[in-house]
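With one protein chain withheld, the remaining protein chains of the complex are depicted in position.
Labels run A, B, C, D and E following the written order; every chain starts at residue 1.
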Amino acid sequence: MQKLVDGIHKFQREAFSVDEKLFETLVRGQDPLALFITCADSRIVPSLLTQTNPGELFIQRTAGNIVPAYGTVFGGEASTIEYAVTALKVKDIIICGHSHCGAMAGVLHPEKLDGMPAVQAHLQHADATREIVEKNYQHVTDPAERLMLAVEENVLVQLENLRTHPSVAAAIDQGDLKLHGWVYEFETGKVFAYNPQFSQFVPLDAAPQSIVEMDAALPPI
Amino acid sequence: MQKLVDGIHKFQREAFSVDEKLFETLVRGQDPLALFITCADSRIVPSLLTQTNPGELFIQRTAGNIVPAYGTVFGGEASTIEYAVTALKVKDIIICGHSHCGAMAGVLHPEKLDGMPAVQAHLQHADATREIVEKNYQHVTDPAERLMLAVEENVLVQLENLRTHPSVAAAIDQGDLKLHGWVYEFETGKVFAYNPQFSQFVPLDAAPQSIVEMDAALPPI
Amino acid sequence: MQKLVDGIHKFQREAFSVDEKLFETLVRGQDPLALFITCADSRIVPSLLTQTNPGELFIQRTAGNIVPAYGTVFGGEASTIEYAVTALKVKDIIICGHSHCGAMAGVLHPEKLDGMPAVQAHLQHADATREIVEKNYQHVTDPAERLMLAVEENVLVQLENLRTHPSVAAAIDQGDLKLHGWVYEFETGKVFAYNPQFSQFVPLDAAPQSIVEMDAALPPI
Amino acid sequence: MQKLVDGIHKFQREAFSVDEKLFETLVRGQDPLALFITCADSRIVPSLLTQTNPGELFIQRTAGNIVPAYGTVFGGEASTIEYAVTALKVKDIIICGHSHCGAMAGVLHPEKLDGMPAVQAHLQHADATREIVEKNYQHVTDPAERLMLAVEENVLVQLENLRTHPSVAAAIDQGDLKLHGWVYEFETGKVFAYNPQFSQFVPLDAAPQSIVEMDAALPPI
Amino acid sequence: MQKLVDGIHKFQREAFSVDEKLFETLVRGQDPLALFITCADSRIVPSLLTQTNPGELFIQRTAGNIVPAYGTVFGGEASTIEYAVTALKVKDIIICGHSHCGAMAGVLHPEKLDGMPAVQAHLQHADATREIVEKNYQHVTDPAERLMLAVEENVLVQLENLRTHPSVAAAIDQGDLKLHGWVYEFETGKVFAYNPQFSQFVPLDAAPQSIVEMDAALPPI
Partner (left out) sequence: MQKLVDGIHKFQREAFSVDEKLFETLVRGQDPLALFITCADSRIVPSLLTQTNPGELFIQRTAGNIVPAYGTVFGGEASTIEYAVTALKVKDIIICGHSHCGAMAGVLHPEKLDGMPAVQAHLQHADATREIVEKNYQHVTDPAERLMLAVEENVLVQLENLRTHPSVAAAIDQGDLKLHGWVYEFETGKVFAYNPQFSQFVPLDAAPQSIVEMDAALPPI
């Protein structure tokens, strides 16, 4: 705990002055570039990864970057998404999974979650992830490969869930919002973006401009 | 969107190499200092505020730093908290509210949330915040002051909710976990910590060591 | 009531003998061609419309052909869908809206549902339908046209909801299941099928074979 | 799928003209004789069984003809029932179970539902069916007989659930609505109606007029 | 508070010795005569009214003697009922409403419950009570009479809800359990019991033995 308090003191002595002007401007309100949805995992630091400043990313983080589908309106995720789209009018939503995700390991191996009933219950929103991996990828047997596969499929599953939120559906239909699916491999620093044309994840740094601009979510069916 | 992609390229060219060794170590697993619960607001950057590195903060972020009380087990918050305490065995949980919070403005002025039913619904978990401000602080009439009051009271309300989670209750009872209530005033860079001895928030930088170490949550009643 | 009982007697005297052999075969189990999801409206008779026999259509009917997204697993819709896909292994699911739908009128004009709280509550699963019509079609002012628009958009919204069900997502991913969006205009006998290539509904009788075979749902994003 | 499309074409060429006048009338609205609640099973065709025309039966169909009791207002069943009674003012509601019902087989043998969590969850609304069969009919050991027993008891259990819906309770109390419990044995074409005087199901074709007119549901206790 | 503590001291000095032997026996377990469900109202004292001793009445009390129908299994009422029937095997359940009930006044006049959202929400389980009084008793205009009517109808509505609980349904079916509907007029000391033969409440003290023994709930429909 002392380390955090020391960090704050350091921030106040050294770092705050750098952003002071920016923070003063931000008192008037935020106008973020995007809603960034990622895992609670401590190894993911969105502002570091995207080299963004305060005010640039509206951020939702819970274990496993799960987005429950719309319909149980009391959830924090539904609230955060609706606020981002309706009040802040963000133009892009990124769901960003990551390598070595503990939540996804739990999706593949529920027995790892014994003694964690709330985690088990919440991961029902990733039931489709598990069902896809178990039914359609029986030929993939390497544990590390299966985990990465689950991470990728889960990003797509959560994008589907995201599209059921009315504010998201209406903004996509209007052409005001794009959805993006990413996977961050923190140990290499690589980011993979879902390319709907080829139905696969491709390295973001190798992607042509067209893919960067492309919506991971095709127009509503 | 292009700005984010450019940021990632910059991260890969310039910043990743700084942390490369660290990231390699982190492949083996995370061992964060604390669970840091804060608002989705883009103006809050926990790693900047606490000057922490990847791997040091497990982070939960949804609008208004709301923590639903235990009992509706499907929520992402319950899952994230249980994972942090049971699987990662964090020793500290910080709930960090902030100045100019839009969600808290919605708690005080629900009419601002018209057209946002999911936000309205979720803020029922801050009903106690509203009820405390409305019933007990009628003498505070300045809007800015009332908003800051709501932010503070909400941190305390969410700490109460947090204590109903079984993993949290058991770890507190065992002496393995401390809870902390903070408010971050981003425009000044100041952080205020709740001091249970005086029942008020005090500037963290002026706090004696004893307060830093103190548990915002007294032993279970 | 007497009319129904007379109808049953007539069925037993006249119609049953026609299908007797078929019914005997069906004792061994059902193997339906498709899951057909439509409104409870009495003017829709799926077997008449599709000229199908007993055993050919597994049928889900509730007001408004609503399909709640996956995640509140106690619903009859989730159960019916999962049974159709997992146990019966249907190859096609059709969501069929219809002209003059009272439920869709209620989506556009909630005041028509005063005194019907359960209908109002259930129609939250069509919130996206209303939000799309209200936000994106302000230029369409003719009431009849707006209602037909809501019927069409609702079919697409419910297809999105349908895709969040794990059994559906896995079967689509595997290539074992196709989704179709139809609108039945009962007063003309016409059926319109959603053509994802052109993002619009086209008359089924004018559709080339390729569209009949086409999946209304594009591959997962 | 082609078969369904061919059927629609046949309907449009041959069958639609027969009902054209009727359909024109129905544009003005529906005024169904009854709400008919039955299983999604493809072998049940209500319009064939009752020899009814479009406009005569408002129909609710989900697996197992389950009617969750009132109180979880988001369900499609509550919505459909309320709409039928309050908006359409139907005078009769029939719950019609059927022989060889897969859902009822699942009630008696939950292990048959492994891999179908949504079905298992939904069948909690038939817990009373299982409990009655297991506790009170231990002497019935023949599997086919036990299944038929479950089908019958389930019709009675769902009638109880139906009576908890406010619109239903008020209409029964007012004398405006009657409830009926039927079981359809599709392989013989027979329909059995519950006779509350003798507490048993009797063949509908042998029933005296008085039983046809009788309410399966006695006046509210 | 002091009054309660003084009462306990008085109990320990004076009253405990009277029941000491009984309490010693009760350590071995309870075997209550009945489950008595009544309102939380302080004016109702079940042990005084029925002149019963410790160990004789298993008691459920919440505002308005509401019994949510089965299906949302997390409620305290479902738990208490199931424990009474399955574990304690009580032979009778009494639902006892009372005169001047504040909860029933709230059912008739929801505006009295402004500022009490949890009460309003819970009273949805008495929606049928309100709907019956509003639709079927428009000719009763005297407020006191309407309130007593609501109290009576609510006892019947909650008996219907009670019958949806599987343990209750199975025990009734087996002949092991009887349900009773009572209304207690505390200002006169009178108790009225529902007589299903005449579909009305009659004074218990004037009731012939046969009515005392009669089940308020007729056999399952």
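For this structure, a couple of remarks:
Convention: contacts are C-beta pairs under 8 Å (C-beta built on N, C-alpha and C of every residue); 3 or more make two chains touch, one makes a residue touch a chain.
What you see is a predicted model; the values in this text were computed from it and never measured.
Looking at E:Ala103, E:Ala128 or E:Leu162, the residue that reaches the missing chain in the full complex is E:Ala103.
Interface note: of E:Thr50, E:Asn136 or E:Asn195, the residue touching the hidden chain in the full complex is E:Thr50.
The missing chain lies against chain E, touching residues 1-12, 15-16, 19-20, 23-24, 26-27, 29-30, 32-35, 40-45, 47-52, 54-64, 66, 68, 70, 72-84, 86-87, 91-92, 94, 100, 102-103, 115-119, 121-125, 165, 178, 180, 186-187, 189-191, 204-205, 212-213. Considering the complete assembly, chain B touches the hidden chain via residues 68-73, 124-125, 127-128, 130-132, 135-136, 156-157, 159-161, 163-167, 169-170, 173-174, 179, 181, 194, 196, 199, 216-221.
Everything that follows uses one rule, which is that only the chains that are shown with their structure count from here on.
Taking shared numbers over all numbers used, the chain C to chain D interface scores over half, which places it in the same class.
Centre to centre, using the average C-alpha position, chain A and chain B are separated by 19 Å. Rounded to a whole number, the gap between the C-alpha centres of chain A and chain C is 33 angstrom. Here the CA centre of chain B is 51 Å from the CA centre of chain D. In chain B, the positions touching at least two other chains are 74, 117, 124.
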